[in-house]
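And then subunit A:
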Amino acid sequence: MEFLDVLPLMIMQWVRTQLDMIMPVWGAEAIVAVIKIILLLAVGIAPVIAFTWAERKTLARAQDRFGPNVAGPYGLVVAFADAIKILTKEDVTPAAADSIVFRLAPGLILVPALLVLAVVPFGRGMVAADLNVGILYAVAMGSVTVLGVLSASWSSRNKYSLVSAFRSLAQLVSYEVPMAFALLAVVLASGSLSTVRIVEAQVVPFAISMPLAALIYFLSSLAEANRSPFDMLESESEIVAGLNLEYSGMRFAMFYIAEYLHIFLVAALTTTLFLGGYKGPLLPGWVWFFGKSLLVVFVVLWIRTTWPRIRLDYLLDFAWKFLVPLGMANLVLVAIAYRLASNPYLAAGLSLVGNLVILLLAGGILVLVARRSQSRRLRAVVLGEA
Partner candidate 1 sequence: MEDSQTVAALQDEHIDTESISINFGPHHPSTHGVFRMVVRLDGETVVDVEPKIGYLHRGIEKLAEERTYLQIIPLVDRLDYVCPMTNEQAFCLAVEKLGAIEVPERAEYIRVIMAELTRIMSHVLAVGFLWNELGATFTPMIYAYRQREYLQDLFELASGARMFHNYMRPGGVVADLPDGWVARARKQLAEFERFLDQFETLMTENEIFLARTIDVGVLPPELAINCGISGPVLRATGVAYDLRRADPYSIYERFKFEIPTRSHGDTFDRYCQYFAEMRQSLSIIHQALNRLPVGPVFNEKAKRLRLPAGEAYGHIESPKGDLGFYIVSDGKPQPYRFHIRSTCLLNLTALRQMVIGQKLQDLVIIFGSLNVTMADIDR
Partner candidate 2 sequence: MSHDSTLADLQAAFPDQVVEHPQGLDFTVVVLPDRLRELFLHLRDKAKLNYLSNLTVVDRPERFEVVYHLYSTIEPGPVFVVKVYLPDRESAHVPSAVPVWQSAYYQEREAFDMFGVVFDGHPGLTRLLLWEGFPGHPLRKDFVNRTYSFDEMGQTLPPEDQR
């Protein structure tokens, strides 16, 4: 198993040494970089194609029906059929749209997502660019998405897109704050902003030692990815796919890919930061990594199947009034725990206990607030009296 774990690295090493022999250093570096990029794109986009199939199957099975099962065995060909269908559609640009921005906007959403793939450690030593500031880079790329959303909807010259953009901008910007708090806790506990070092620092996965941070991070990235229950951007039943309204053909495909790529990134980053990344007994690192990521992806799809959408003002309330204070409390707690205890297991245990205490307190406060809530009816219904 050790062998399989380091096999990709060994192959890359071998390629590098071969190239070094036949060309100058800068040439070898350049070619290795290009190979890494192609591999990265393959590893990043392949799951995306699979997720179109996985989403439809998961939704279908939750709804007690079959889902795609005609095109290929278990409907697997559907993923490719979907891709081909979208690519062969006519690319319509509305006459009133601002054509330059209209054409650039899907790129502005897709490219940052692709760029984040560079700091994700797929296995031991298998990270495209081990930046010192990996996490900061990932968050920054997430913020560029906001710009893409705004330009896409504004340039569409369509009121539906505009309404959807207003809502989702508020959402995107608000949810970066709790995400930052959760990430800060992780950075504090592991002592570095680099994704590889964070994985290495997890003797106990951070999801166990700081479940609050894990939850906050997971929910905030769902919001950043515009996924249910935070899918204001594309809430089909209200504003008819808001942002994507005027896009068709390849550009729509780019939005589509960007969305699923975001889901994969949510899963990949959650795995890296909280579930221990590629660590695990017996199996090679990259198998663990993909296994954990796919589990998180399944949870994301599962959430889409079951939860209704939250109204915008509740959404923002949830971020600012609930997640941010919890995130701050968690940060302080983790700082204290990891400062007091030098043994990582002890620190993890302290932090876990502290998290549970915070959760109980928060739960208690919520119940108190609900008891005193203005809406007597809400109280009555929840307590079973109505």
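Selection criteria: all candidates are chains of the complex that A comes from, given by their letters.
Just so we're on the same page, a contact is a pair of C-beta atoms (placed from the backbone, for glycine too) under 8 Å apart; a residue touches a chain by one contact, two chains touch by 3 or more; residues count from 1.
Owing to the predicted nature of the structure, the values given are computational and were not obtained by experimental measurement.
As listed, 1 or 2 are all part of this complex, and the one touching subunit A is 1. Within the complex, the subunit A residues that touch candidate 1 are 59, 62-65, 96, 157, 159-160, 162-163, 166-167, 228-229, 231, 235-240, 304-314, 375, 377-378, 381-382.
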